[in-house]
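In what follows, a structure is listed as structure tokens, so that the remarks can point back to it.
Of the protein chains in this complex, all but one are displayed in their positions.
Chain lettering (A and B) follows the sequence in which the chains are written, and residue indices restart at 1 in each chain.
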Amino acid sequence: MVMDAKPDSHRTTGGAPSARPPKSRINWSWLGVVPFFAFAIMFLILPSLSIFVRSFEGPEGQFTLDNIFAIFHGRDFINAYRTSLTISLITAVSGGIFGFLLAYSVILGGLPSVARSFLLTFSGVASNFAGVPLAFAFVATIGNAGLVTRIIENILNVDIHARGFTIYSIWGLSIVYMYFQFPLMVLIMAPALDGLRREWREACENLGGTELHYWRYVALPILMPTLLGTMILLFGNAFGAYATAYAFSGSFINLITIVIGAQIQGDVLYNPGLGNALALGMIVIMSLSMVGYLTLQRRAARWLR
Amino acid sequence: MAFLEINNVSKTFGKTTAVKDFNLKVEKGELVSFLGPSGCGKTTTLRMVAGFEVPSSGEIIIDGKDVTYEPPNRRPVGMVFQSYALFPNMNVAANIGFGLKIAKRSREEINQRVNEMLELIHMPGYGNRYPHQLSGGQQQRVALARALAMHPEVLLLDEPLSALDAKIRVSLRGEIRSIQRELGITTVYVTHDQEEALSISDRVVVMNNAQIEQIGPPFEIYNFPQTEFVAQFVGTLNAVNAEVVDPKAKILKFEGQQLQTAFSLDKLHSGDKVMIAIRPERLSFASQEKKANILKGKVQNITFLGAVVRIQIGIDSLNFYMDTFNNPYLALPKIGEDVEITCSAEAVLALKERKESQG
Partner (left out) sequence: MKKVNIFAWFIFILGIFYFFLPLFATLEFSLRMKKGVYSFEAFRVAFEDPKFYQNFGYSFLWAVLTIIFSLLLVVPTAYWVHWKLQKIRPLVEFITLMPFVTPAVVLVFGLIRLYGKPPLNLTPTPIPLIAGYIILSFPYMYRSVDSGLRAIDIRTLTEAALSMGAGWGTIISQVIFPNIRVAILSGVFLTFAIVMGEFTFASLLSWPAFGPYMEEIGSMRAYTPQALSLVSFGLTWFSMMIMQSLGRGAKGEEQIAVAH
């Protein structure tokens, strides 16, 4: 009670030196972040918003849903979304699982510690090695005259390309995308696996649990938010990828990013509203996956709050 | 036959010897604590009992059964970790009931046992909290309950209180002791806090350098340390090198002053070197009536420690500490004053050299 008597004299002597006039109660410190927010609004938020608004605009600027319907009418667009989604799902799940196992083996699998630093270095490089040069690398590997193609042909006498495999297919592109997908998983899972404390495993054993019990009841539930989050990240990573597919000289494979890129270059069908709607579709899918992630994570990690 | 036996156990990690020739028998219902400086092998010994480490040699027997090579999940042992090690993804009830769930007990049985345990640790109603919503002391009590829920035959605690602040440490160790007595569970308690070890244990095992220095009840460890290490590690001590003057009459001398001990010097000869030790609280100012065993010195410093006043007295080049109970009406000497101090012959301990004890 005594302390309450003169609260103000305490407060003003704290952070702010004498310069501030006592009248001003407004907090001016937000001014310091104005440039950042101005930039973000101008080059990130407004462009996204304009896509949203213009998706519902006709040629004369009137409100319309035609653009949205147009997506569902053109079979190519739906197919492009489907192809993109399929590749993203395949590489997110398989890249996620393989990356997780890889991170597990170097961190908890009892491999020498050089293996670990080696893998982490490589993952850092490989997760950033994408786009055009990655496409070339895989042309040299599993393309028509690629090393693996030739080896298989020489040894097994099988021409995989004659049997229908092509690098421009969903599976071919998935193999290529895996090159940057699983290293990303490794990079994120490694610290998470490091965070599993030895005592948890020992406590579990001490209480009669086996290795399986430990993973089922302790380790996986603890890792689940990170696992899910990273898989969503991988999904978005593949979903937005453009350069790699484009470098296989473009239109062999009908990805949604390629379609939008073509729209930008303005050669296909000249309908700006449709382009906006296609881009909006991508934003919606990404947002949905984010929302899905957040709900899953909230459920998986009740114990965090 | 003892309930828990650790026979001739040694453990080496590569070139380091963590535990060497460890021998201990713990009776049923007894609380034994391991006391020693950091790195002396306490945790390693405990982990071998729990089954997390396999001894390099020797055997571990629980209730007549050799468990040396049993995996941890098949030992009747409950463990409480220094860092609590509660599963962060489970609430308190699920943590306590985890072992029972693994053992596929019925839900009713688990619930009932969990509630019993929550009562035992005085935390009923906390079942739905998650570990991060508990204080450190509460977390440690839950960890204790989790270890006890499975009715283990041996309870192991590895510095369970070292992450807590002093007040809670004292109250929680009392609580642990009373729960342990109530359940009559055989317990090994690791600590590097000598006060904790002395106050909680039936017997204390003092370790140093991977080896046992002395085993005994707290009273004995404190009052009759057998080695210099034990004497130094447990409590404050005045230890000096002295020379035997007359082994029959038990007279020693150091810095030109003579002192009598009550302990036998039979094996020694005149002129032999021996280390002697006197606890500060056994020293007092010499009075007119009592003029035996006098040491002359000069007051160097006086430190007020609350219930006790510690006086530092210089005897030639050596410093002696003397403790007296605080009494506001007692006149203390001034710094720089010449004083005479004394102690009974029983207070003068002659210690074994470190090398002898190893033999």
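Here, a contact is a pair of C-beta atoms (placed from the backbone, for glycine too) under 8 Å apart; a residue touches a chain by one contact, two chains touch by 3 or more.
Source: prediction; values computed, not measured.
Trainee: Could you tell me which displayed chains border the chain that was left out of the figure?
Mentor: A
Trainee: Could you tell me which of A:T83, A:S127, A:N206 or A:N254 touches the chain that is not displayed?
Mentor: A:S127
Trainee: Which one touches the absent chain: A:S113, A:N157 or A:Q265?
Mentor: Final answer for the missing-chain contact: A:Q265.
Trainee: Which residue, A:G146, A:G172, A:G209 or A:P225, contacts the hidden chain when the whole complex is considered?
Mentor: Residue touching the chain left out of view: A:G146.
Trainee: Please identify, in ascending order, the residues of subunit A that touch the omitted chain?
Mentor: Residues of subunit A in contact with the hidden chain: 15, 17, 29-30, 32-33, 35-37, 39-40, 42-44, 46-48, 50-51, 54, 98, 101-102, 104-106, 109-111, 115, 118-141, 145-148, 178-180, 182-184, 186-188, 190-191, 233, 236-237, 239-244, 246-247, 249, 257, 260-261, 263-265, 272, 275-276, 279, 282-283, 286-287, 289-290.
Here, only the chains that are shown with their structure count from here on.
Trainee: Calculate how many whole Å lie between the centre of subunit A and the centre of subunit B, each centre taken as the average of the chain's C-alpha atoms.
Mentor: 55
Trainee: In the complex of these two chains, what residues of subunit B are touching subunit A?
Mentor: Against subunit A, the touching part of subunit B is residues 50-52, 71-74, 77-79, 81, 83, 85-91, 98-99, 102-103, 130-132, 146-147, 150.
Trainee: Quick one: in the complex, what on subunit A touches subunit B?
Mentor: Residue positions touching the partner: 197, 199-200, 202-210, 213, 217-218, 221-222, 301-304.
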